[in-house]
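Note sheet for the following structure.
Just one protein chain is left out here, and the rest sit where they should.
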Amino acid sequence: MKPPPFGYHAPASLGEALDALAAAPGGKVLAGGQSLIPLLNMRLAAPSDLVDINRVAELDTLHVRDDGVRVGALARHARVERSAAAAAVQPLLGQALRHVAHPVIRNRGTVVGSLAHADPAAEMPAVLAVLGGTVEAASARGRRTIPAADFFLGPLESALDPGELAVAAFFPAAPPRTGTAFAETARRHGDYALSGVAAVVSLDEDLRVGDARAGYLGIAGTPLVLDLTEAAGHHGDWAAAAAHVRERIDPEPDIHAGAAYRRHLTGVLTERALNAAAADALRKAED
Amino acid sequence: MGTRVFGEPVKRREDGRLLTGRGRFLDDLGRDALAAAFARSPHAHARIADIDVSEALDVDGLVAIYTWEDLPGRVGEPLPLLIPHPALTHGRTGYPLARDVVRHVGEPVAMVVARDRYLAEDAAERIRVEYEPLPAVVGIETASRAEHLVHDDVPGNVGAVLVQENGDAPAAIEAAPHVLEFSLSIERSASMPLEGRGVYARWDADDGSLRVYSSTQASTSVRAAIAARLGLPNGKVEVVAPDVGGGFGVKIVHPWPEEVLVPWAARLLDREIKWTEDRREHFVAAAHERGQLQDVRVGFDDEGRVLGLDVRIRHDHGAYTPYGIIIPIVTSTQLLGPYRIGAYRAEVVSLYTNTLIVTPYRGAGRPQGVFCMERTMDRIARHLGRDRADVRAANFIQPDEFPYDQGLTFQDGRPLIYDSGDYPELLRKARELIGWDGFGAERSAAAARGRRLGIGLGVYVEGTGVGPYEGGHVEIDTAGRVHVSTGLTSQGQSHETVFAQIAAAELGVPIGDVQVTTGDTRRFGYAVGTFASRAAVMSGNAIALACRKVRDKALRIAGEALEADPRDLDITDGVVHVRGDMSASVPLRTVAVLSNPLRYAFDEEAAAATQFAVGRPATEPPVASGDEPGLEGRDYYSPVRSTFAAGAHAAIVEVDPDTAEIAILRYAVVHDCGRLINPMVVEGQIHGGVAQGVGGALYERMVYDESGQLLNASFMDFLMPYATEIPRIETDHLETPSPLNPLGIKGAGEAGVIPVSAVIASAVEDAEGVRVDAMPLSPDALYTLRERAAQDPSLRVPEGARIV
């Protein structure tokens, strides 16, 4: 289990990185490497070139603003997870990051790398999707902002073009009277989830459910976002929302769980996460 | 006597190096060696039409590529069948490199030698093998149907049919007041040590000798195998097991293809070569275990006493049988556990499949047998509406019935006779530790809060310390250091500590003066190996016997020096003295000098020894007939038969009514391995075993698809438990010494793992009220079970029968 040979580039600036990517159309970006290097070691991937962005200091950023959290391409999971400022603006980040693999992996893995990897079983794509966040992509040709809804195209397939680098991701702040929760079930602590839910519930001024939505991981080829406001009703019938979700989804079986169980489990987690998010929203509304 | 060491929780002597990065595991050796890698079959069953290595030849750093065609004489012959048995009528083994046909994914097809492992893998990847796929036989049912054959000349895919019988079980069942019939299944798992296998060979062309390091559980046998294959005398081959990063059974198989090929190529190329197995290889090219289907028929009386038990077991042994049918033998005998069964019949059909070989993994067939028997006990209890513990108690062999003859033949070919034990006391302690009697109230209280709890129980007997022998050698040098060696290898069980404890206690020396060497043929040439919980029993007793020889000799020589009767002498802290009188004394280091008539005064000790008038009359030879120079002794321990340890485990589980997740809230172990040498070490062994048992009960399985691809050949998908999956383990001990060996000890290495699946099945069944017949039990499996039981009441445990 040793990686195959590749051309190696270690740019010191974003410009150099984009040039290197432009010159190597078959190249891959190496950030944390926690998903890419296992694939290389197993020789399941053999890119012609690796552009190692670990020396591009300008990508090692975490900006917390009133309207949301902008995470640079080199910000490690652990840094975002520990940021009290980020948690204050968008608590779902920290709630979900605690479920990403194990602490040691989070020390190295990056949030943006996880998004670019576009693993439908991963937590961060579901979080970006349910929050309606964006990915900022740059290439030698210029920059563009890609909404989450357009970013995830399929399992391990993102909207990034060859030569394009995801330089940051933006997670919008939670509106007032909004609660969040994250729930997942994995076989072992830290494993990819059999199913997982990132839930966001917003209350209106009368403290009725104004908006309820959930982002799912592990049950479709891309992160799935469902608007459950109508299914749950103004009074938050989360069991009804769960029943609705069970009807809407069509999970695939794999070696760890069958489709029927995944469907059932997703309903259970939906109810739990929405419940918790609603309670959180109520607390915030009362503060 | 000096400080007591036998029976004490002495801190480990191996830890110093292991905690500082100074351990020496296989891949830590041979920094300048060439690296080997293998091209392995991607097919479960295929004919090899052609092998084309031309593309690989361009790889920078390539040294050699070998296929079966290149292997001369005995090197290319099929690997040996280690343990033949009359029931194994169709034993088959593979070639070191595949010849014509591959029979499982991962079978080695070509060996590459290159400057480093990266380059060796580059070359291996470029070898083009043209395969003509053949139908793959995967799974026990498919193998039984035998629409396709794994080996053309093995009809029905049946390698062995083994029958173990005592009395007329079918007749006893017919005549019994109650009869139950059911089927059980246990999936495959694997030893999965964190260090894989590995071989490193150095050929010395100057004296025509070979030194091989292997991460093995049987270095002496690896030596014999290599010597035979390479046409070398044993004396020209040395095999050393360095620090071994866990084995748990898988490293007992020998010789592995790589253990033949790497030394052969090292000699051929006259270069050092090392092969370090990677994790992917370990999944598909080492060995698995477990994997059985069991059909049970049992007849019993109103008290739950078993009058007749008839079991048909189908065992999947994979593509080849290099290790014979040890697992079926163990399952079919150890199934009886602590019980006196009216009449018993077991028939094991051992089947070929196009999957990796199946050889012992900690427990070695016992977990399957115990699962069968303990599920049976629970069934009986539920059927009669009796307490599960009481039904077991009704069947126990009683303490006054030892030695107890089960009337079968055990894995060592000897009668299955239990030497000692106290099963009622084990059960009593286990009930007390887990709080069995008060659990009904606890469950009801939890249920009132919407929580679903269950309790389970399992009792087992484990034959340990199988023969034929192990040896020990002990030498005290003129600095007073005690050098102990045994040929048996270590894999993390603290042998350097416990063997030193035995030697220190026997000799009366400080434990700090004792150095232990294991698994090195340069130090000890005759050994069997580390398996079957035999190390402490076999090598421990051999070392004790060797120490007694040395002690006798030391007392004799000291008696001459002190002009005292050796019977009046004792040894304390390394000093021989007249009992009760420390003034008349001589240190062992001086005795060591005196033991050798050649007295070059290389050190002060030798010079000092001249004060003692030890010497033989001028009319006699300096070394008496029958005596030897030096203060050393060698002895062997060879028991008439195995000794039988036992234990009772109990657990409380909680199942999530919604997600079907299973959590073990408490796990209790009561264990009896006779006298304890080091309770800290025994406890550690039990902890590790239980964790592996939890893995087998809830997490681990080998997922093959129909074409024979192993779908979860990584630590991502083969779910070995982390710390977060293992409950706190509560332990208690019972000591019924073995009457069979001088130290009164029984083995402990496998104990923890054996009943865990049975215990968890019992507890989950208790919590859920649905029958649990198959392990491991995932949330998905439990969910499916619930759904099926909702439709089919026969899958439910009868209401009212769920008393503890």
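Letters are used for the chains, namely A and B, taken in the order the chains are written, and counting of residues starts over at 1 for each.
Going forward, a residue touches a chain if its C-beta (ideal position, glycine included) is under 8 Å from a C-beta of that chain, and two chains touch if they have at least 3 such contacts.
Basically, contacts and distances are computed from a predicted model.
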| item | value |
| --- | --- |
| Omitted chain, identified by the protein name its UniProt record gives, among "Dipeptide transport system permease protein DppB", "Cytochrome c-type biogenesis protein CcmF", "UDP-N-acetylglucosamine kinase" or "(2Fe-2S)-binding protein" | "(2Fe-2S)-binding protein" |
| Missing chain: touched chains present in the view | A, B |
| From B:Gly23, B:Pro42, B:Pro80 or B:Gly525, residue that would touch the chain that is not displayed | B:Gly23 |
| Among B:Gln294, B:Thr376 or B:Ser494, the residue in touch with the chain that has been omitted | B:Ser494 |
| Of B:Met680, B:Val703 or B:Ala774, the residue in touch with the unshown chain | B:Met680 |
| Hidden-chain contact residue, picked from the options B:Leu71, B:Ala169 or B:Val244 | B:Val244 |
| Those residues of subunit B which, in the complete complex, touch the missing chain | 11-12, 14-16, 18-25, 27-28, 31, 60, 116, 118, 192-195, 243-246, 248, 278-279, 491-494, 680-681, 683-684, 686-692, 714-716, 720, 722-724, 726, 728-729, 752 |
| For subunit A, the residues touching the chain missing from this view | 1-8, 10, 30, 33-34, 37-38, 40-42, 50, 52, 54, 78, 101-105, 107-108, 189-190 |
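The criterion applied here is as follows: only the chains that are shown with their structure count from here on.
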| item | value |
| --- | --- |
| Chain centre separation (subunit A, subunit B; CA means) in Å | 44 |
| Subunit A contact footprint on subunit B (complex, rising order) | 117-118, 121-122, 125, 278-280, 658-661, 699, 703, 711-712, 714, 716-717, 719, 721-722, 724-725, 778-780, 783-784, 787 |
| Contact footprint of subunit B on subunit A as seen in their complex | 1-5, 38, 42-43, 185, 187-192, 194, 255-258, 260-261, 264-265, 268-269 |
